[in-house]
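A short worksheet on the structure shown next.
Of the protein chains in this complex, one is absent; all others appear in place.
So that you can tell them apart, the chains are marked A and B in the order they are listed, and the count of residues begins at 1 in each.
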Amino acid sequence: MSLHLIRLLLAVVLSLQALAAQADYRLNIPVGPTETSRAIYDFHMYAIWVCVAIGIVVFGVMFYSIIHFRKSKHPVPAGFHENTVLEIVWTVIPVLILVGLAVPATKALIRIEDTSGAEMTIKVTAYQWKWHYEYPEEGIQFFSSLDEASDRARQLGSDLAPEKVANYLLEVDHPLVVPINKRIRFLITSADVIHAWWVPAFGWKKDAIPGYVNAGWVTIEKPGIYRGQCTELCGRDHAYMPIVVKAVTEEEYKSWVAQWKQRQETLEE
Amino acid sequence: MVSASGSYYLPHKAKWPIIGSLGLFTFMIGFSMKVLGFGGGGFLLILGLLIVLGMMVGWFGEVIHESVARLYNEQVDRSFRWGMIWFIASEVMFFAGFFGALFYIRMYAVPWLGGEGTTGVGQFTHLLWPDYAPEWPTNGPAHVGGKFEPMEAWGIPALNTLILLSSGATVTWAHWGLLQNNRDQFIKGLIFTIALGVTFVLLQAYEYYHAYTEMGLTLGAGVYGSTFFMLTGFHGMHVTIGAIFLTVVLLRAMRGHFDPEHHFAFEGAAWYWHFVDVVWLGLFIFVYWL
Partner (left out) sequence: MATVAEHGEHHESSPPKGWLRWVTTTNHKDIGTLYLTFALIMFFVGGAMALVIRAELYKPGLQLVDPHFFNQMVTLHALIMVFGAVMPAFAGFANWMIPPMIGAPDMALPRLNNWSFWLLPFAALLLSSTLFMDGGAVAAGWTLYPPLVLQTGNALPFTIFSVHLLGLSSILASINIIVTIFNLRAPGMTMMKMPMFCWTWLITAFLLIMVMPVLAGAVTMLLTDKYFQTSFFNPAGGGDPVLFQHLFWFFGHPEVYIIILPAFGIISHVIPTFARKPLFGKNSMVYATAVIGFLSFIVWSHHQYTVGMPVPAELYFMYSTMLIAVPTGVKVFNWLATMWKGSLTFETPMLNALGFLILFVIGGFTGIMMSQVPADLYYHDNYFIVAHFHYTLVGGGVFAIFAGIYYWLPKWTGIMYDERLGKLHFWLSFLGFNVLFFPQHFLGLAGMPRRIPDYALQFTEFNQISTVGAFIFGFAQLLLVYVVYQAIRGVGERVNSEVWEGAKSHGLEWNLPSPMPYHHSFEGIDIQKAIACE
């Protein structure tokens, strides 16, 4: 049994380390293109290693006892049943470890929750079951819903296999397009029930609560397509309201804005 | 602890619990059907209530019978006392939940809706409700339920406070009477207490009538109406239950039950009464006054 567990632990540690090599699936938090994402990743890894260290001690003692104090090897049990010094020690040491966790956690949290100094704002409104994005400064707004192929493949008894759909359940008709290297503030709310807006690569998620406005921010450093999903149970099609964020350079962003404006105008006419 | 020679009475063959469950079950199905608009809901609701009532009469009747037959020793009496205390504790927590809701709404939800906050949702929520100025009482940024007048503390509510406080005194006076085996004072104290309780409930009913017909203050009047009626309503229900409890005790007292040593039922009722008293003080301060 001890081997079983050690192997299990090893597997965890190794697999976490080896994740970079994995193509299809991930085992660990992604290191995203934002400062917050890196802060969350670093903190997460730190917390894991603290737990692994404690785990080695706890499980070590446990398996040592299981192996060496089994009746066949250790027929006469000792009679002790208290030791004040020991008990104080194992109360104080965990407190110190917790302080060691709390300090970096506090620092990271305060940085993550600082929503000031935004260079642009995007208003996100959740609907059952799609997202609405609004760029107040640009006068652009649109809905973003699950793409057609995914929508076809996801039906009960569909003739289209999900495996045949690129980015199954993680593709939308109109992605959110944002510029890189700009501090973007997301104002998140909902038009019906509670949803949550989450792009794993950015780290944080925030609930979209009807009647209230939540906030989060990113500064994306690398162009790319970042995908996420609604993360608060919001009814029947909770699994089918993905988020796709397309981060582009400032110039590309500008031309996209111009295009959308034109499109909106022609639609209005 | 256990008296060395005492014997702890253990009842057998309890038929009332299952009847109680059936009653509650019927009541709940009836209530659900009623709010869903199905026919027959009201009938089941009342039937269920009657079964529960019958269960209480039967169950308590059995216990009273055993008590009068002196089957209960001191230890059993102590079990009842502890039981009552923890039952009241759970009732306190029930009200604590509603008070908690009131405090949360007044201290956080309403200010956040009005943009009073430096971090979290308090920071940006006013973007949704640009015209809303947070204040209490309120029926929210959309003025749910329309115009209403809040309840004034220094009219009937203040009078009711006096009434309940004095009923707390009369029930204690009754207790003193019982302890000194002064039956007359005991019974008179109970009668005064019940009378004050009934007056309280009647005044409360008048207040509700007034609120609904003249003040526009209803259960649907935003969070103010919700918290006002749910808190005072559940309290009023508890006063009614307490008054019934005391009435049963009074009837028993008039039949000669209870003596200075054995009177758990009376004390249980008195504790319950003090509990509704204290809840009222909280209501008066936080719902009516501040």
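As a working rule, a residue touches a chain if its C-beta (ideal position, glycine included) is under 8 Å from a C-beta of that chain, and two chains touch if they have at least 3 such contacts.
Just so you know, these numbers come straight off a predicted model, no measurement behind them.
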Worksheet item: Which subunit B residues would touch the chain omitted from the figure, given the whole complex?
Response: 1-2, 4, 6-18, 20-22, 24-25, 28-29, 31-32, 35-36, 59, 66, 71, 75, 78-80, 82-83, 86-87, 89-91, 93-94, 96-98, 100-101, 104-105, 108-110, 112-113, 117-122, 138-142, 144-145, 218-220, 222-227, 229-230
Response to the item:
The missing chain sits against subunit A at residues 1, 5, 8, 12, 15, 24-30, 39-40, 43-44, 47-48, 50-51, 54-55, 58-59, 61-62, 65-66, 69-71, 74-83, 86-87, 90-91, 94-95, 98, 101-102, 105-106, 108-110, 112-113, 153-158, 161-163, 167-170, 192-194, 196, 198, 200, 203-207, 209-212, 214-215, 228-240
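Just so it is clear, only the chains that are shown with their structure count from here on.
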Worksheet item: If you average the CA atoms of subunit A and of subunit B, how far apart do the two points sit, in angstrom?
Response: 46
Fill in: Residues of subunit A touching subunit B in the complex
113, 115, 187, 189, 209, 211-215
Practice prompt. Going by the contact rule at the top, pick out the subunit B residues touching subunit A in the complex.
Written response: 112-113, 119-121, 123-125, 127-128
